[in-house]
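For this depiction, one protein chain was excluded, whereas all remaining protein chains were kept in their positions.
Coming up: chain A.
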Amino acid sequence: MSELGEIWVYLAREPLAALTATLLAWLGALRLQRLCRRHPLANPVLFAVLILAAGLLLSGIDYRSYFEGAQFVHFLLGPATVALAVPLHRQWEAVRRSALLAAVSVVTGGLFAAAVGVGIALALGAAPEVVASLAPRSVTTPVAMGIAERIGGLPSLTAALVIASGITGAALGPLVLNLARVEDMRARGLAIGTASHGIGTARALSVSAAAGAFSGLAMGLNALASALLLPLLWHALAG
């Protein structure tokens, strides 16, 4: 028993276990996705998060100690965001012709996303800090947290809502775009990237190079525009 205890202490202290669990959950999630014949609803991020959250809740391990190990995966988000410049550059000939109109779509769509979320929350009588946390949810996580802080939201709740919006858009976005008869791959990429940041971009990249490039562009532009405009608008309207 004490030997088992020692092993447990070792596993809890070193990042190895959390890192391995994250990769195993991801591989399991990809297998589940294939089993569902890559249906858009079968989102691997959602599967992996559910597997790991259930595992942590069942074993009584708290999130903080899990993240100690998993942060090595999390760290790669930074260089991966920088790497989005590569597909954008590869598609630049296609993007350049429509860059200005794409930017107009993204900025308008980003503000629309914030307004609808806020409107729904207000209509359902949510607490003010919950409403403010919902406003920046379509923006990539670090920017969204910064915006939430400046408009009186809860940054960490915003982070959770950002992930949820990303998974929602990645899973249901393609179906909605089909229903809305948006066939242009550029427009599909812009829509997913505007509303569902990097998680949506991951999905778009796996479907089409053009959609992926436009989605990455939309994510970056929406981060920039929302960071500048949302706090200004918020204080003008609420103040």
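Rule of thumb we're sticking to: a contact is a pair of C-beta atoms (placed from the backbone, for glycine too) under 8 Å apart; a residue touches a chain by one contact, two chains touch by 3 or more; residues count from 1.
In this text, contacts and distances are computed from a predicted model.
Of the candidates "Spore germination protein", "ABC transporter ATP-binding protein", "CidA/LrgA family protein" or "Cytochrome oxidase maturation protein, cbb3-type", the chain left out of this view carries the UniProt protein name "CidA/LrgA family protein". For chain A, the list of residues touching the undisplayed chain reads 22-23, 25-26, 43-45, 48-49, 52-53, 56-57, 63, 66-67, 70-71, 73-74, 76-90, 92, 97-98, 101-102, 104-106, 108-110, 112-113, 116-118, 120-121, 124-127, 130-131, 134, 137-138, 140-143, 146, 156-157, 159-161, 163-169, 172-173, 176-177, 179-180, 182-184, 186-188, 190-192, 194-196, 198-199, 201-203, 205-206, 212, 216, 218, 220, 223-224, 227-228.
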